[in-house]
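Below: one structure, written as structure tokens.
Yeah, one chain of the complex is gone here, protein chain that is, but the others are all in their spots.
Chain lettering (A and B) follows the sequence in which the chains are written, and residue indices restart at 1 in each chain.
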Amino acid sequence: MTAAQAAERLCSATCVARSASIPDGTPDPDAEPILLSVRGVSHYYGARLGCRDISFELWPGEVLGIVGESGSGKSTLLNLLAGRFPSSAGSIHYRDREGVLHEINSLTEAVRRRLLRTEWGFVHQNPRDGLRMRVSGGGNIGERLMACGSRHYGNIRRAALDWLARVEIAADRIDDRPLSYSGGMQQRLQIARNLVSSPRLVFMDEPTGGLDVSVQAKLLDLLRQLVRQLRLSVVLVTHDLAVARLLAHRLIVMRRGEIVESGLSDQVLDDPQHAYTQLLVSSILQG
Amino acid sequence: MRSASSTIADKPVLSVRGLSKSFTLHTQGGITIEAFSGMDLDLWKGECLALHGPSGAGKSTLLRSLYANYKPCAGSILVNCGSRPVDMATASPRTVLSVRHSAMGYVSQFLRVIPRVSSLDIVAEQLTAHGEDERSAREKAGELLARLRIPKRLWELAPATFSGGEQQRVNIARGFIHCYPVMLLDEPTASLDAANRETVVAMIKEAKAAGTAVVGIFHDETVRCAVADRVYELRPRDARAE
Partner (left out) sequence: MMPQATYETGKRLAGRNAVSYNFAYLDEQTKRMIRRSILKAVAIPGYQAPFGGREMPMPYGWGTGGIQVSAAILGREDILKVIDQGSDDTTNAVSIRAFFARVAGVRTTTATAEADIIQTRHRIPEQPLREGQIMVYQVPIPEPLRRMEPSETETRAMHALEEYGAMHVKLYEDIARHGDIATSFDYPVLVNKRYVMSPSPLPKFDNPKMDQCPALQLFGAGREKRIYAIPPYTSVRSLDFEDYPFTAQHWDKPCAICGATDSYLDEIITDDAGTRMFVCSDTDYCGRRAAEKRSAP
């Protein structure tokens, strides 16, 4: 941040803090350019339904939670969004840093991989799926930098140390392999490995899924902070409604491959309209 | 409609028309429970409106509906604070979040605890979210917690293990540290002792003086009398049904 920007921010902050009115010219949040636009997306595995007629938008800095029971099509949808396989119908548009619009289904492999290492991140439920288990923690974090052309060992090392600190892993573990890390540490390392190249959109598949409750809390708090600081957009798949409430601005509730309800996270969870959401909320929160 | 050139002061900051809310419980045979219907109210800058009525009359439901935490069935909730009025009943989730961020504060009855975050940070985050730098945000948060008699040794602790009263005071500090044009208060003094009650009353008065419009549920009559300019009566459901 430049000094001028800092001064501007400081000034606007004091303006807001001193009186109970908001300055005019508040931008219309819906007028901002959309980051990800999903239209009528369906996917079939042969004759079996993966998901049907999914539509939604995602804006910069927004966390969208996709909730539902296992088998509801959440992970299918996440994989479609990340372009891991093409959808049977519908379109997915992503707007990159330069403002170029990409249709995910028709991406060339080269562009898809470039987006995956520069603009996106993918946090798997099982950190083993997202880490190189035979490469040190530092090497895991540094890989994306090296993939993006970084050729200075000292800089890569510094970035790795910085990110280890940000995900609360002791600096002296930098040369240890993730095999020697605890489950929570592995998951935090996976997050650091994804965020080191400043992606704009991160896909998360049950990021707290395999962790103890106490370890979950630490990870959630960390994710919450990072998402805010880096103004990340996140598509978060989870079956844990508490996780969804804490991290997501908006929720999509899926059942049997379809969206049954969507809206503001706290509204969906506190005043669910659809029978399935009511069932989900009542069964999980009481359990 | 008035022309766009009219100033904000001409209009109520919050204008509710024909607001209805009922709950359909699909898991319990689809029965419908009506909370309230056809509700109208206006709220002007710097005034405090107290919602009053017996338990079950729908006071909290109304407050939550104003905050768009509950989804109204009919009617409009016009918030007139920014460059354009927003209807909280029909606005997109992103617009609702934007109004909540810039124009509406809400102090719930209970603090929803965020794991691992210290009390000081829970309060300070409200300022950093509005662009204040972290050091001065934490400083101001500390001042407010001190004013609400939260001992300094607790500031760095997450409030999960605090007493009900302590949690509620952290919650109040969190709601009041940033000055919003509209504040919604759900029994802010319920579990507080006399001294802290006085402090909260003083804070509400200061907010009003700064121009904040307040809608609140105040169980305590002395508090209600001290802060409220008007009282809005909600009748119990049974009475309305007759």
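General remarks:
The definition used in the following text is that contacts are C-beta pairs under 8 Å (C-beta built on N, C-alpha and C of every residue); 3 or more make two chains touch, one makes a residue touch a chain.
Only a predicted model underlies this, so the values are computations on that prediction, with no experimental measurement involved.
Considering the entire complex, the omitted chain makes contact with A.
In the complete assembly, the contact with the undisplayed chain comes from A:Ala110, out of A:Ala31, A:Ala47 or A:Ala110.
Annotation: of A:Val135, A:Leu226, A:Ala242 or A:Leu279, A:Val135 touches the absent chain (contact as defined above). Contact with the chain not shown here comes from a single listed residue; of A:Tyr45, A:Phe85 or A:Tyr153, that residue is A:Tyr153. Touch with the chain that is not drawn comes from one residue among A:Ile92, A:Ile174, A:Leu189 or A:Val268, which is A:Ile174. By the touch definition given at the top, chain A reaches the unshown chain through residues 109-110, 113, 117, 132, 135-136, 138-139, 142-148, 151-154, 156-157, 174-175.
Basically, only the chains that are shown with their structure count from here on.
Against chain B, the residues of chain A that register as touching in their complex are 9-10, 12-13, 16-22, 24-26, 28-30, 59, 62, 217-218, 220-221, 224, 228, 246, 249-250, 263-264, 266-267, 270-271, 273-275, 278-279, 282. By the touch criterion given at the top, residues 8, 23-27, 45, 64, 68-71, 81-84, 92-98, 102-103, 114-117, 127, 129-133, 178-181, 207, 210-212 of chain B touch chain A in their complex.
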